[in-house]
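I have a structure here, written as structure tokens, and I will follow up with some questions on it.
Apart from one protein chain that is not included, each protein chain of the complex appears where it belongs.
Read from first to last, the chains carry the letters A, B, C, D, E, F and G; within each, the first residue is number 1.
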Amino acid sequence: MDARALRALLNEIAKGERDVESGLAALRALPFEDIGFATIDHHRSLRWGFPEVIFCAGKTEEQVAGIAERLAAHSPRLLGTRAGEAHYAAAQARVPDLQYHRLARCLYLDREPDRPRQDGVVVVAAGTSDAPVLEEAALTLELMGHRPIRIQDVGVAGLHRLAPHVGTLQTANVVIVVAGMEGALASVVGGLTSAPVIAVPTSVGYGASFGGLAALLAMLNSCATGVAVVNIDNGYGAGHMAAAINSRINGVSEA
Amino acid sequence: MDARALRALLNEIAKGERDVESGLAALRALPFEDIGFATIDHHRSLRWGFPEVIFCAGKTEEQVAGIAERLAAHSPRLLGTRAGEAHYAAAQARVPDLQYHRLARCLYLDREPDRPRQDGVVVVAAGTSDAPVLEEAALTLELMGHRPIRIQDVGVAGLHRLAPHVGTLQTANVVIVVAGMEGALASVVGGLTSAPVIAVPTSVGYGASFGGLAALLAMLNSCATGVAVVNIDNGYGAGHMAAAINSRINGVSEA
Amino acid sequence: MDARALRALLNEIAKGERDVESGLAALRALPFEDIGFATIDHHRSLRWGFPEVIFCAGKTEEQVAGIAERLAAHSPRLLGTRAGEAHYAAAQARVPDLQYHRLARCLYLDREPDRPRQDGVVVVAAGTSDAPVLEEAALTLELMGHRPIRIQDVGVAGLHRLAPHVGTLQTANVVIVVAGMEGALASVVGGLTSAPVIAVPTSVGYGASFGGLAALLAMLNSCATGVAVVNIDNGYGAGHMAAAINSRINGVSEA
Amino acid sequence: MDARALRALLNEIAKGERDVESGLAALRALPFEDIGFATIDHHRSLRWGFPEVIFCAGKTEEQVAGIAERLAAHSPRLLGTRAGEAHYAAAQARVPDLQYHRLARCLYLDREPDRPRQDGVVVVAAGTSDAPVLEEAALTLELMGHRPIRIQDVGVAGLHRLAPHVGTLQTANVVIVVAGMEGALASVVGGLTSAPVIAVPTSVGYGASFGGLAALLAMLNSCATGVAVVNIDNGYGAGHMAAAINSRINGVSEA
Amino acid sequence: MDARALRALLNEIAKGERDVESGLAALRALPFEDIGFATIDHHRSLRWGFPEVIFCAGKTEEQVAGIAERLAAHSPRLLGTRAGEAHYAAAQARVPDLQYHRLARCLYLDREPDRPRQDGVVVVAAGTSDAPVLEEAALTLELMGHRPIRIQDVGVAGLHRLAPHVGTLQTANVVIVVAGMEGALASVVGGLTSAPVIAVPTSVGYGASFGGLAALLAMLNSCATGVAVVNIDNGYGAGHMAAAINSRINGVSEA
Amino acid sequence: MDARALRALLNEIAKGERDVESGLAALRALPFEDIGFATIDHHRSLRWGFPEVIFCAGKTEEQVAGIAERLAAHSPRLLGTRAGEAHYAAAQARVPDLQYHRLARCLYLDREPDRPRQDGVVVVAAGTSDAPVLEEAALTLELMGHRPIRIQDVGVAGLHRLAPHVGTLQTANVVIVVAGMEGALASVVGGLTSAPVIAVPTSVGYGASFGGLAALLAMLNSCATGVAVVNIDNGYGAGHMAAAINSRINGVSEA
Amino acid sequence: MDARALRALLNEIAKGERDVESGLAALRALPFEDIGFATIDHHRSLRWGFPEVIFCAGKTEEQVAGIAERLAAHSPRLLGTRAGEAHYAAAQARVPDLQYHRLARCLYLDREPDRPRQDGVVVVAAGTSDAPVLEEAALTLELMGHRPIRIQDVGVAGLHRLAPHVGTLQTANVVIVVAGMEGALASVVGGLTSAPVIAVPTSVGYGASFGGLAALLAMLNSCATGVAVVNIDNGYGAGHMAAAINSRINGVSEA
Partner (left out) sequence: MDARALRALLNEIAKGERDVESGLAALRALPFEDIGFATIDHHRSLRWGFPEVIFCAGKTEEQVAGIAERLAAHSPRLLGTRAGEAHYAAAQARVPDLQYHRLARCLYLDREPDRPRQDGVVVVAAGTSDAPVLEEAALTLELMGHRPIRIQDVGVAGLHRLAPHVGTLQTANVVIVVAGMEGALASVVGGLTSAPVIAVPTSVGYGASFGGLAALLAMLNSCATGVAVVNIDNGYGAGHMAAAINSRINGVSEA
């Protein structure tokens, strides 16, 4: 809306040809205008159901506790990733109903555990060592209103273990694949389902896995179609991405 | 179920001790569901609407022409990526209605140009140099039955150019972001929309872009949620992923 | 400005308590308001003196010629970097007074060659092979209204060649250091002057220079203070950065 | 040997108080001190206002304490970066008015806290995890006689948080941008201001951030002009660079 | 073979139109041989002689103990690599005859120490620091029924130390070479024997060995023929590979 | 000095025809030839059946032709890898019965095409683009006296294409897996067979495959046991390794 | 078998006390010891003056003590690098006159401290943080019979500090340059002297020094001639190399 259009609008109001509320609505519809970016934020927090996620690594117990307390005052749900026991202890002292998921290393709050949840997301992990990342993804999904199916310990060196789950994979709306080492599971699963696949490389492995680089590169180079990749060990990111896709497929507004 | 058990089962059927439907159910319950993997392939080719994509780089003109001819005999649509003019010339001699998209460097066939297409995908590119990758993604989407919106030349160093498109981004089902150099557009777009974002790093840039590595790492490390990444310059992969998501959101079976 | 304030403003206009132009001005003053980002752009093009730089690599002759023609219609100055002879020939056919700097591989236009220029920038290059990058930086500076001093062939393996220039380096407002191989010149110059130093690694070298990586890392790790680094071979970027600093030191608005 | 001493020497020769060979020997014994390089050092320490910065990492408490004591004897200001609590304790035992900035992990001395300071530098950080680097840069600036404005928690995934600060950014003399993860803030800020931007990548992030490499590459490849980069987590280096620029813009000799 | 065809087949059997053996043959001819993948697993565990190897790194003592207990109930042999003393203590409390190899950092069980073992494998290590990896390989071989010859401390900088072993190397069925630093031993040994060589790079070294990368690349680039490489420090993998080769040469079914 | 010459020398001493000191001097003058290393070489050329392989890349046509001519004079077989058409033309002018394998880019000579060959090696390639490397491996095996089975186009994204070959893989003596992109086929095949697997990463792929690095790392990190890796695109090396293993399993001396 | 034993053997044959075939067998049984490689080792230990250097990192206290005790029984000198205090304590219990150099982290023995030593080697370090590597090099030289000159804290950002030492550098036989960060000192020193320069990159630095990689690459790419490089932090290797050169220049046999 350029200056001319804006002047015309104000003229209409000045002349009484347009009432204030209608003018306000018109202004609100401007691309970024007055309240543009700011409202995005409100939309986001409404949509996602929890206003912000705390990345606890590198934060002091005190900092995490303070943020958790503030968030818990305004939201029935919160999530803190990469949280140590000490982080949880400090935060739980301020938010008594805060919970801790030891394996996923997440602290979280869910004051509406019985609200309805969406089906459609499957989270698959190659090995038991990948479980923490699988759980971080699954917990993220649960807090965002989904009910993920977990499939574990189905590495590609033993395809028969994957076989019983082929049906589940084929009827999913979206699949998260968590794998370290050579990361081949993403390609195998991508070949078995037409659902979009979110691949999460993990830092599991040693020597020339170079902290997850081997799995990351493998997943980016997947010969299967319909595979996209998030950062190494980033279960939260994969969960969030899958939630965004699943909610839209289910026609449910987020949270 | 080993051969002995299988023989026993068939013997029961032969002797009338077990009826056919019950035998069928028992066979179906076998670990790999007897016909599981094999049927997948048929499902896939039906779903995607073109049986295979030709990656032309490194193939001779003759090879590409041969594959294109064979595919065109069974499918109304086909796509060949990384195709040079010579590839196209050779293939078009065999498939006269084959077309060539010079910018995207794709040869393609679409014998049903008027079939209905789905809305919902937006493809954004940071710079004009990213256009070939944007077009490869968009062409993939079009062949798979979608009608993508293209937004170009909206690099993050001039946010005002992105501003008019915020509404479009916010109402999309899925957004593809194509960017080279520092790849920051994925994060900015990811912060402006709650739609899932497929990020495509491009090899555009020089010096320390290291062939797209800089953009790739940036996109993997995006501070925005709901962003996943495909391989460098892989417009086809992003298009396919977006098509899979959009079709499911629209409740349309693929192709 | 939140919704309440906006409504109050419109009410004042509706009631005739505020006239339209005053309302328009108030709206314009909003942080990013209606035309926020867009005006930034105008500010920028006014300031820098040429609206956009054409990165010619990867563009066709036709594209470069078209952009050059459009820019030349509105600006007395333009710059195209990484331009081949063919780019120049095509563009010069449309903009007859366009010039070409063979060594810097730049096409450029400067219709006000006699306007006053600022002193204060020194551009130093380690070897003769670094000259193209030095010239790209110097040309950028000249087009932006500066008069850089060039010092060449003063690699650190022969410090006596640098010695006669110490005075020049110490009285500069800002120094650009261009060096490939081990990139040590940035540290040596950084130790000789208190002026801010912009270091440009070049891809000159072979073997384990890895396309300029060795010089890049060396410059980032400089033990001298007051050194910052731009991308490999990015003479334009260094020139622009130096121009921004020098203009402000000289109290001259850009261009 | 300054000009006065040199003149005295020549006078002695002219007056026959010293013979030629003795004068020659005296001149030869000046290794490099008479002119040029030697005086640089004095100039530097005068200019910068503190003679040397102690990089404490890898030094023993005893070493840091010894250096701090010696510096504090000749200078009203000193700075030690990467200092642990033990470093501080040991040094403070010798320099009682030494202070410690826990977040920035710096020990410092400022015996003239009320001297006038220059405005013009803005330090922006993307996330709260980047605060230590922001504070190291800001503290460096303060000790060098500047009064930086701090802007925090304005990551690119929420541009509305940056919006209120656009005016501040546009009127700055020089801007420092501190960001980890994908480092995109440098490009966004670079597009919003014509001031020179010093970008500091941080090691904040995980997985494929590879210790700050992702942000470093992104910043080097910024599509915005007027951006130069210092080493990962090098807040001190950015602060020093910004101080050099700002002092010259303000026409204030350093320190 | 889809459900319809399968039902038809069973109907034929039920009606006596096809006999059981012919039906069995038809079923066996199904793409995946109906029970193919599933039986693989049983074959594998029978063959290798211990059903699974526990990679202890990153597992809790409790987890390792639980898995060891379960495996020991069904197998006379088990192996746990990268096991700390605490892992062993916890597991040994449940499996009293479990043993620990301190140097190889392996816990293991071998209830048939006197069974016959195959000759033919030689394990060579360059330096004493490579001994843990050598022992991991050798222990793996012993548990799989082989009797490896160990040769140690024969780095290429002292070829005379290798000389007495040339005969042993030339008569081996398969040779494992364990080396860190520059990994040259693989090439030297590969040139001295026509036996297949499995090379294991180790992370021994410092500085530019980059955690074993130098040795890994050297081994992959060996100018000797008949050399293949496993992951850095992966003694277990090399042992397993060598066992598979040696058993086949000896005509002994595994385990 | 072979055994005969050595015996003659000792006989001369025994007969008094040569004194001890002269004998000592003669023995000392034997650099290394008498025993040990020198005979290794003869053993090798006898065993492998062709004395040397010509790596043609980087050699002139003249050089390749000269070496081929010399080798063909003493051996019924020879192999030249990475040979262009020009290499072949020059060499064939000197060795008229030399042949050229266009796809594998190898020139070769086999004057005993009908000699008996060993079974037992299977060579599997993921995609048609991997065919040149597969053929280089297969040709190496054929020249060394083996009759490899080729399996092509069985990428992991379509496991059903691999299924019909499971039996072949399980009864092989040794399997070579050739794959680019994410290299996952090595893990999948490794899980399906207990035969030793030689994995060859190829440079097939684009973007973040980084010239085969992605496949190389994936194969080194394979979760399947019994997998070892050779250099990128090194079909010859894999063929040679497989030949060494297969010959020993079959109890056939090489060549 | 040394010359004496060989002569005895031939004498037996000459005297008829041993027949020719038995003599032949005895000669054949000498694996490699008779001539050549075996004597190398003796030559080496005589030359270098201490038979072996203990790389203590990764060895237990017990192992280091045992090796030290054994070496001290046969040699008046020994050196152990990367030795912790615990290593020293354990070893000194067995070798009472063993000494420890805390800064260099070396344990050593020198029972002939007053023997004559060679001049000619200069060891230069850029910063105080590089001192441990400088001392490791210097101690190695001292144990090998040299008397190195140490020059410290002469980083390239303050060339005046290097100036007084130019004469020393120019008259040296060989110069070792130790530097971390950007490693530029090697180039500057290489330009000031015609003596051969051994450059040692150190891991001193942070962020994008990547553990010494920046300095390593810089030194390898030095624009100065007469510079060669050893591994990161490898003071011992540089000392040894310099000793070999200096001894030969001085015409002194080693040790």
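Throughout what follows, a contact is a pair of C-beta atoms (placed from the backbone, for glycine too) under 8 Å apart; a residue touches a chain by one contact, two chains touch by 3 or more.
Note that this is a predicted model, so its numbers are computed, not measured.
Engineer: Please work out which displayed chains the absent chain touches and list them by label.
Structural biologist: Those shown chains that the absent chain touches are C, D, E, F, G.
Engineer: Among E:57, E:89 or E:213, which one touches the chain that has been omitted from the display?
Structural biologist: E:213
Engineer: Of E:181, E:195 or E:249, which residue touches the hidden chain?
Structural biologist: Answer from the full complex: E:181 touches the omitted chain.
Engineer: For subunit G, enumerate the residues touching the unshown chain of the complex.
Structural biologist: Considering the whole complex, subunit G reaches the absent chain at 36-37, 40, 43-44, 47-48, 53, 163, 166, 170, 173-174, 191-192, 194-196, 198, 216, 220-221, 225-232, 237-238, 240-241, 244-245, 248-249, 254.
Engineer: Touching the absent chain: which residues on subunit C qualify?
Structural biologist: Looking at subunit C, the ones touching the missing chain are residues 128-129, 158-161, 163-164, 166, 204, 206-209.
Engineer: List every residue of subunit F that touches the chain not included in the displayed model.
Structural biologist: Output for subunit F: 31-33, 36-38, 40-41, 55, 57-59, 63, 82, 201, 203, 211-213, 216, 231-234.
By our rule, only the chains that are shown with their structure count from here on.
Engineer: Regarding the subunit F and subunit G pair, does the interface count as same (over half of residue numbers shared) or different (under half shared)?
Structural biologist: Same; most numbers are used by both subunit F and subunit G.
Engineer: What's the distance between the Cα centroids of subunit D and subunit E, rounded to whole Å?
Structural biologist: Once rounded, the distance between the two centres reads 55 Å.
Engineer: Using mean CA coordinates as chain centres, what's the subunit B-subunit F distance in Å?
Structural biologist: The mean C-alpha positions of subunit B and subunit F differ by 39 Å.
Engineer: Please set out, as single numbers or ranges, the residues of subunit B touching at least two other chains.
Structural biologist: Correct list: 31-32, 36-38, 40, 158-159, 163, 191-192, 207-209, 213, 216, 220-221, 225, 231-232.
Engineer: Connecting every touching chain pair, does the picture come out as line, ring, star, complete or other?
Structural biologist: other
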